[in-house]
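Every protein chain of the complex appears in place save one, which is left out.
In order of appearance the chains are A, B and C, and numbering begins at 1 in each one.
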Amino acid sequence: MKSTNSIQKDIISNFQTLDDDFEMILNYLIELGEKLDEFDVEEKKDDNLIKGCQSKVWLSYKIIDNKLFFSGDSNTSITKGLLSLLIKVFSNQTAEEIIKTKLFFINETGLCRFIGTQRSNGLESMENKFKIIALSNKK
Amino acid sequence: MKSTNSIQKDIISNFQTLDDDFEMILNYLIELGEKLDEFDVEEKKDDNLIKGCQSKVWLSYKIIDNKLFFSGDSNTSITKGLLSLLIKVFSNQTAEEIIKTKLFFINETGLCRFIGTQRSNGLESMENKFKIIALSNKK
Amino acid sequence: MSIKSFNPNRIRNKFPILNKKINNNQLVYFDNAATTQKPIQVIESINKYYSEYNANIHRGIHTLAEKATQEYEKTRKTVSKFINSRSEKEVIFTRGTTEGINLIASSFVKNFIKKGDEIIISEMEHHSNIVPWQMICEENEIILKTINVFENGEIDLDNFKELISNKTKFLSIVHTSNTLGTVNPIKEMIEICKKNNIITMIDGAQASAHSKIDVQDLNCDFFVLSAHKMYGPTGVGIVYGKEEILEKMPPYMGGGEMIKDVNFKKTTYNELPYKFEAGTPNIGDVIGFNEALSFINNIGLDNISLYEKELKNYASNSFNEIEGINIIGNSKNKIGIFSFTVDKIHYYDLGLLLDSKGIAIRTGHHCTQPLMDKFNLEGTARVSLAIYNTKNEIDYFVEKLKQLIN
Partner (left out) sequence: MSIKSFNPNRIRNKFPILNKKINNNQLVYFDNAATTQKPIQVIESINKYYSEYNANIHRGIHTLAEKATQEYEKTRKTVSKFINSRSEKEVIFTRGTTEGINLIASSFVKNFIKKGDEIIISEMEHHSNIVPWQMICEENEIILKTINVFENGEIDLDNFKELISNKTKFLSIVHTSNTLGTVNPIKEMIEICKKNNIITMIDGAQASAHSKIDVQDLNCDFFVLSAHKMYGPTGVGIVYGKEEILEKMPPYMGGGEMIKDVNFKKTTYNELPYKFEAGTPNIGDVIGFNEALSFINNIGLDNISLYEKELKNYASNSFNEIEGINIIGNSKNKIGIFSFTVDKIHYYDLGLLLDSKGIAIRTGHHCTQPLMDKFNLEGTARVSLAIYNTKNEIDYFVEKLKQLIN
C-alpha cells in the first residue's frame, strides 16, 4: 500500500506532464471523474452531501480490514474529477493515516485555481468531510 | 455712478496685473481688507453675522437717497478682502440694481479658488446676504 | 457620432484589458453584468489624482484640497446631468447599489413606514434588493410582498396591482434584471404608485450603462446605481433621491462631513447631499467615475442602445440555433443578458471550459436565488454584453459552445 504522500507525488508528476495547459487540465479532470466507480444512487442522500457554491458532491465509504474505501459523485464533471483525486489519496488508508495527511498536491498542481476563496467550500469542505469520516472511525 | 458690471470689470483688470500669483493675490486681498472703513462694534451682532466654515463675516448697511451703502468686517484678513470687493460692487447701488447683478468677477479673477464647495458658505452666503438685504429694501 | 460611424474596434482600443490573453486565447469578456471593464481614461484619472493632487476634501483650504474638492464635486455635477436630477443636492455618493439600497431602507423606513405597513418588491430582484428589505421589515414588523414573474421573464403587472393596498407604502423594483435581461415597465409602475401614494425606488444597477435614465421623466423617488457596472471604478455608487424626501430623512451614518455642528448636548446635521456622506469618501474613484461618464457621454447613450440592441439580436438569433441550449428569460423588452442552461453540461463545467478558451462568463445563481427557485434551477450560465463586445466574439463563443455540446 502506498502512503498518502507518495500518492500525492504521483498525482503531481501526472499533472506536470500537462504543462499548466488549462484546457488539458480540465479535460484530464473530466476523464478522471468519468473513471470513478458508479456511485450507488441510494447513497445520494443528504447525509452524504457536501454542498459547494455551485456544485454538489456526495461521498460515502466502507471499512475493510481497518482501512477506509471511499466512493463519490458530483453533479459537475470537473468537481467529480477533483473528488476522484481526493478519493485516490485517501482510499485504502487507515483513519490515522488520513487524519495526519497534509494535502500538498492541490497547491503544487495548481489545482488551487479551483479553490476560489469563497468557493473553498468546494475543495476545502471536501477535504474536511474525508477527515471527519476518518476521525469518527478512529480506534 | 458706475454700474455693478463696470465695477466688476475694474476689479478684474486690477487682478489681471497680479498675473495669477497666488501670494500677490492674497496680499492684495489683505490690503483691500485693511482699507475697509472701521466697522461699528455695535453692529457686530448675530443678526449681521454670516457664518462660514472657518471665518465669520459681519455685514450692515444704510440707505441714502434710495441707494444702499454697506459696511462689513471679518475675523480673517483674507475673507475681509473678499468682502471688501463685494462691498465695492454692491455699495452705492439701488436695491433693484443689486438684485439683478450677476457676479462674474469671482470666476474671472480666479477668486473662486476661495469658494471651496462646502465652504461656499463663505462667498456664496455673503452674496446671498447682500441680495436678501436688497430684496427686503426693494420698493 | 452616428451609429453608422460607430466602430467597436475604436472603442475596444480604449480598454487595455481587452488586449489580454487568457489561457492563451484572446480574452472575450462576457461578464459585464457582474462588472464592466474600464477605459484608459478612467484608469489614468485615478492615477493622476494620486500622483498630482491627492488630498482630503471639503474642509481643506490648501491648493491640493481645493483641487481635489473641485474634481470630486465635478463628478456630482456630471451625475446630476447624466440622470437629469433637478439638483446636485439629490446626488449622494455611496459604495455602490447595495449600500444605496441599505441607506434608503434604513433611513427612509425610520420616518415613513410603520408596523403593519407593506413594502413591495418582485421575484426577480437581486439579493441586494431583497435582503435589506427583509432585515428592515423583520425589525419593524413591516410586511414584504413580492410581485409574481411570468415564465417568460416578464413581470406580472396584474399581480402587482392586486398586491397594492392602502397599507402599501413603498415599491422597490429592478429596472433591468441582471439574470433575465428583462427591462421592466417601471414608468407605468411608478405612475400606478404615484396614484396610490407609494414611494418608489428603482434599482438601476443593470440599466444605467445601457439606456438613458431620466429621473424626472420617470418620476421615481429614488434611483440607485453602481459605477463599476458603468465602465467606472469599484467602490462608487449613487443614490438619487428627491430633494424633499431626502430633506426629511434622518442621516444614515454619523461622522465627519455629515455634520454642521457637533456638541455633546445637541448635534446638527449638514445640508444635502453631505448629510448622507459621513466620513472621508472614496475620493479617487469618485473622480475616476467622472471619466466613465464622459466615456459614455462621448459615444452617446442613443448610439450605445442602438449598437447593443443590434448585438443582442445577433446573439439571440445565434443562440437560438444551438441545439440543447435553454435560454431563461425571453421578455420582449430585454437587453443583452442571456441566462441559459445546456442539456447534459452543468453550468459550472461550462464556465470553466469556456474560460479555458478565453471566454469569461458568469455561472451560478447571480444573486437571484428566489428567481432560481421559482424556475426550479440551481443556477445558470450567463452571457452579458457591453459596448465593446462584437459579433465576432459572439461567433467565437457560439463555435466553442457548440464544440462543447457535441
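Following the convention adopted for this analysis, contacts are C-beta pairs under 8 Å (C-beta built on N, C-alpha and C of every residue); 3 or more make two chains touch, one makes a residue touch a chain.
Since the structure is predicted, the reported quantities are computational estimates derived from the model, not experimental observations.
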Neighbouring displayed chains - absent chain, whole complex: A, B, C
Per the touch definition above, residue among C:N13, C:Q26 or C:N56 touching the missing chain: C:N56
Chain not shown: contacting residue from C:T97, C:T200, C:N290 or C:N303: C:T97
Full-complex contact with the absent chain, from C:T179, C:T363 or C:T380: C:T363
Which of C:T168, C:S208 or C:S226 contacts the chain that the document leaves out: C:S226
Touch with the omitted chain, as defined above, among C:I304, C:L352 or C:L401: C:L352
Interface with the unshown chain - residue positions in subunit B: 21-23, 26, 30, 53-55, 75-79, 114
Where the unshown chain meets subunit A, residue by residue: 22, 53-54, 113, 116-119
Residues in subunit C touching the chain absent from view: 16-17, 20, 22-23, 27, 29, 31, 34-35, 37-38, 42-43, 46-47, 50-56, 59-65, 95-99, 101-102, 105, 126-128, 130-135, 144, 146, 226, 228, 233-236, 250-251, 253-256, 258-259, 261-264, 267, 278-285, 348, 351-352, 354-355, 359-364, 367, 369-370, 373
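Here is the rule we use: only the chains that are shown with their structure count from here on.
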Inter-centroid spacing, subunit C versus subunit A (mean Cα positions, whole Å): 39
Centroid distance [mean C-alpha coordinates] between subunit B and subunit A, Å: 78
Junction residues of subunit C - those touching two or more other chains: none
Contacts with two or more other chains, residues of subunit A listed in rising order: none
